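All protein chains but one are shown at their positions in the complex.
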Amino acid sequence: MDTNLVIEGAKFMLLGMGTVFLFLILLIVLMNAMSVIIHKFFPEPQTDLSASTVNSQKNHKTIVAAITAAITHHRQA
Amino acid sequence: MDTNLVIEGAKFMLLGMGTVFLFLILLIVLMNAMSVIIHKFFPEPQTDLSASTVNSQKNHKTIVAAITAAITHHRQA
Amino acid sequence: MDTNLVIEGAKFMLLGMGTVFLFLILLIVLMNAMSVIIHKFFPEPQTDLSASTVNSQKNHKTIVAAITAAITHHRQA
Amino acid sequence: MKLFIIKFLAVFMFFGISSVYAAEPSANSMHQEETYKAQPLGEMMQGFLDSTGVSALLNPSPDELNAHGHTMSDFHKTWGRVIMIIITFLLFYLAIAKGFEPLLLLPIGFGGLLANIPLAGIAGDDGFLGIIYHMGLANQLFPILIFMGVGAMTDFGPLLSNPKTALLGGAAQFGIFGTLVGAVALSQYTTIFDFTLKQASAISIIGGADGPTSIFIATNLAPELLGAIAVASYSYMAMVPIIQPPIMKALTTDAERKIKMTTLRHVSRLEKLIFPIMVLVLAILVLPDATPLIGAFMFGNFLKESGVVDRLSDTMQNALINIVTIFLGLAVGSKLAADQFLVADTLAILALGIVAFSVGTAAGVIMAKIMNLFPGHKINPLIGSAGVSAVPMAARVSNKVGMEYDRSNMLLMHAMGPNVAGVIGSAVAAGVLISLFK
Amino acid sequence: MKLFIIKFLAVFMFFGISSVYAAEPSANSMHQEETYKAQPLGEMMQGFLDSTGVSALLNPSPDELNAHGHTMSDFHKTWGRVIMIIITFLLFYLAIAKGFEPLLLLPIGFGGLLANIPLAGIAGDDGFLGIIYHMGLANQLFPILIFMGVGAMTDFGPLLSNPKTALLGGAAQFGIFGTLVGAVALSQYTTIFDFTLKQASAISIIGGADGPTSIFIATNLAPELLGAIAVASYSYMAMVPIIQPPIMKALTTDAERKIKMTTLRHVSRLEKLIFPIMVLVLAILVLPDATPLIGAFMFGNFLKESGVVDRLSDTMQNALINIVTIFLGLAVGSKLAADQFLVADTLAILALGIVAFSVGTAAGVIMAKIMNLFPGHKINPLIGSAGVSAVPMAARVSNKVGMEYDRSNMLLMHAMGPNVAGVIGSAVAAGVLISLFK
Partner (left out) sequence: MKLFIIKFLAVFMFFGISSVYAAEPSANSMHQEETYKAQPLGEMMQGFLDSTGVSALLNPSPDELNAHGHTMSDFHKTWGRVIMIIITFLLFYLAIAKGFEPLLLLPIGFGGLLANIPLAGIAGDDGFLGIIYHMGLANQLFPILIFMGVGAMTDFGPLLSNPKTALLGGAAQFGIFGTLVGAVALSQYTTIFDFTLKQASAISIIGGADGPTSIFIATNLAPELLGAIAVASYSYMAMVPIIQPPIMKALTTDAERKIKMTTLRHVSRLEKLIFPIMVLVLAILVLPDATPLIGAFMFGNFLKESGVVDRLSDTMQNALINIVTIFLGLAVGSKLAADQFLVADTLAILALGIVAFSVGTAAGVIMAKIMNLFPGHKINPLIGSAGVSAVPMAARVSNKVGMEYDRSNMLLMHAMGPNVAGVIGSAVAAGVLISLFK
């Protein structure tokens, strides 16, 4: 009545690799579907990009302004 | 022998709102008393303010000095 | 059959101070030995120092470059 | 590279030789009792299919138990879970797209999602949500730690410069006790609700508009309602800009809304330093049962105002409160399991919660109007609504509504006084409830 | 200064007066039962000498027990400990001089060093390593928290822009299951190994190349092997740049190695936001037993991608994961006690671990070659090896080997897809194993 471990291991492999691939294949299908749906119905607004650019430019300008102020201040001092 | 919950609830309200107001009124009295006592006996030294201004000016100058040094260094390099 | 606590305390002192000094003397011996061994067999590479200097110079230059870029940018803007 | 591999193999050899020395049989190398039972592949596949989530949701096992070891109805095992998962998605949507208190609703929502997974038992005693729950929520430590962090973030300056506005924060607690009476009345005389006095109290505290206080009291008085109470509490706090303005406008005249308040006086550092201790001493003398909450809050505030332990105060306001927020959120979320949340009580809690919020808002505004009947500087009743707490959003709402009627009327700092007084008021109210049920 | 001392003395007096009031005998001031027994100085010295480490290592007491209260062999009490301490020094050397995953190998090594100290019992139930172990490793909380932090650090963009590369991350799991079969075969038919199915599974998961997953599974299925499995797992992850390239080169042609892949498409924020929820829902439907790991991982990732709770996400990626890493490392190290590590099993685990790693690498590469048999954009098989995970080192190795053959061929981002898919794949594999042993 001893269990044949090798056969059990093989079953594990079958189930395990099967599940892993099943999972990932479903995931691929879902990823592709999501991509299609999102690009069709929820396209990323182009403004987003420019908004962030504006934002970073703004930050940049703030830094530049700060440095300039510092230098001006220093020259006056 | 059933408890009348509504009456119990009303008692809770009486006790609860009473305690809340008692607490806050005492707190108001204490706050006013503290304000009087502190302004009379422990007035905030005016120097404190100027000290912190000096401190921030000092920080400011440190930054300006660092930037200037950086620029000088860059010009020399 | 009462324990004389003072004698016990004295024993504690003997053992305690003994162990502390034994430990620290061994540590001193080991520190000196380590110093000799490391300076003989694993001398600290001089390049290390210059490497870190180079590194910090590099950092410095990055900062200077950033500031300069910021200023140039500002002048152009 | 080769040299390196040789070195590594040498380490291996070393392990090998060491192991040979270890020749005696050790407890580890003895063959353990095999708990695994071999099955034919067919049965195994069937068993595996039965252990998928699809199967568990469609054909739930009759002996599946909930996180507390009780049986569940089939509805709670199947559609109930699906519905709960969809509800957590709604929470995500509200938190991310609408900005509803995301710091707490995202972890709570995700905890709820995990708690409704069949078979995995994540909210059970051995699951990680269950472990986190028992680590800090069952013993009420997490809300206390959050309160410390919030205390370290709070500035009592505006309250100190205009003490009498504290009364507005007191009046707003009528939201708690008014709702309590209503809830027990409807429980007693109708079949709409069926709450015990304890449960009604735990629910009514939603009107205090303080997340940690709500969670603290719910864990104390009615842990079985914790999930719904926490979700209602944070949702309504997030909805303050929607709930409050209509009430504020309905109860005030145009002239009242345009009242300008006098500039706040400067508050000295010493006043701010003594204040937390003063509040705590008052709580000790009047209501010791409120001191766990007030003590934790004032501990955080005192450390901040002391100015000498900035590293502790910073950690409280950042690393510590963030870590605890993650854990608290997940632990609260573990109470969103379908069999605990999808009950008639939840709807009642949501309904009572919004009543409590609204009553509290109205009471704050009316209190301001009453105070204006007395001589002295007039109070703009719009800052009364900030007395419910929901710091600092309620104060911002006061400011925003005020500016709708007079763009130059800055009420923000004036509203911060009742706002923080509302936190103290709710903690006192919580203390009264704890005291009454002791 | 003197004034100050006077003030301080006044405080003292105050204490004094207070104490005098406290005249009644208190529990504290009563003389406690003295547990200490006086001995002649000679005996005391002898006893003290017996309690030195030198003595404990040379003349171990026959009744000294290990951390679990079991007896130990003399070898494990003496040379075993010395050998283990030397092994921890090797770990330090590898971590510091060779850069082998120092974030985990240093705490693990130090924990191992502390666990092998005679008499101190630091890894016992009352020692601090034992306390930390029970606090978060015995209940598997620490690897879950690490997974949250790693999730918050992970970017699924590359996978989303080229979904099919997920298959490479699937194929690499063959390293786990192939090794499992091999290990049980050698256990059944030879006397080299003697592992149960559970133990073999816990060991094989090393092939998943994911530290937290390995630790999670080992704690679950074979806690007695935890130390060796964790050390093997992190060591081999660190050795990826040595282990993988020969295998990658042996299995590919020159033409294959020079395949250029098409530029990755832009991935929208919404896709990244939905992805973690999608994976979790899929795991719920297919394999609930994988949801603790996948759920924790996706929780971290979801918080990051939500963009509205940056303070929580930052804390997860920094303070929280660092604190847990320290604790996890020490707790794992506590399992490096000689009597648990210096057994024949450890050598077998190290051997099986490297086999698992190599098989996984090969399977990933071969899978890419198989996929290239089908029409569509060709995949450079060098990114197949990244499917074992070991994020992000395996992806960097793919990139580096690719550039050896074509300096303009940047494979890094392409390899990140299978790399993160490998994490998901291993978590699924772990879920299968948990499910089968339930």
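Labels A, B, C, D and E are assigned to the chains in the order they are written; within every chain, residues are numbered from 1.
Here, a residue touches a chain if its C-beta (ideal position, glycine included) is under 8 Å from a C-beta of that chain, and two chains touch if they have at least 3 such contacts.
Please read all numbers here as calculations on a predicted model, not as lab measurements.
Among the chains on display, the ones the left-out chain touches in the entire complex are B, C, D, E. Within the complete assembly, D:G80 is the residue of D:G80, D:G121, D:G169 or D:G333 that touches the hidden chain. Only one of E:A67, E:I83 or E:I122 touches the chain withheld from this view, namely E:I122. Interface residues of chain E facing the missing partner chain: 1, 4-5, 8, 11-12, 14-16, 18-22, 24, 26-29, 31-32, 34-36, 44, 48, 51-54, 56-57, 85, 89, 92, 95-96, 99, 102-103, 106-107, 110, 113-114, 117-120, 122, 126-128, 131-132, 318-319, 322-323, 325-326, 330. Residues of chain D that touch the chain left out of view are 68, 70, 73, 75-76, 79-80, 83, 87, 90, 98, 139-141, 144, 148, 194, 196-199, 224-225, 239, 242, 273, 277, 280-281, 283-289, 291-292, 295-296, 299, 302-303, 306-309, 311-312, 314-316, 319-320, 339-340, 342-347, 350, 435-438.
Within chain C, the residues in touch with the undisplayed chain are 4-6, 8-10, 12-13, 15-17, 19-28, 30-32, 34-35, 38-39, 42-44, 48.
Here is the rule we go by: only the chains that are shown with their structure count from here on.
To overlay chain D on chain E by their CA atoms, one rotates by 120 degrees, a value rounded to a multiple of 5. Between chain D and chain E the centroid-to-centroid distance comes to 33 Å (mean Cα coordinates, whole Å).
One finds 45 Å separating the Cα centroids of chain C and chain D.
Chain geometry summary: the mean Cα position of chain A and that of chain B are 41 Å apart. In chain D, the residues that reach two or more other chains under the touch definition are 34, 36, 44, 48. Residue positions of chain B touching 2 or more other chains: 67, 71.
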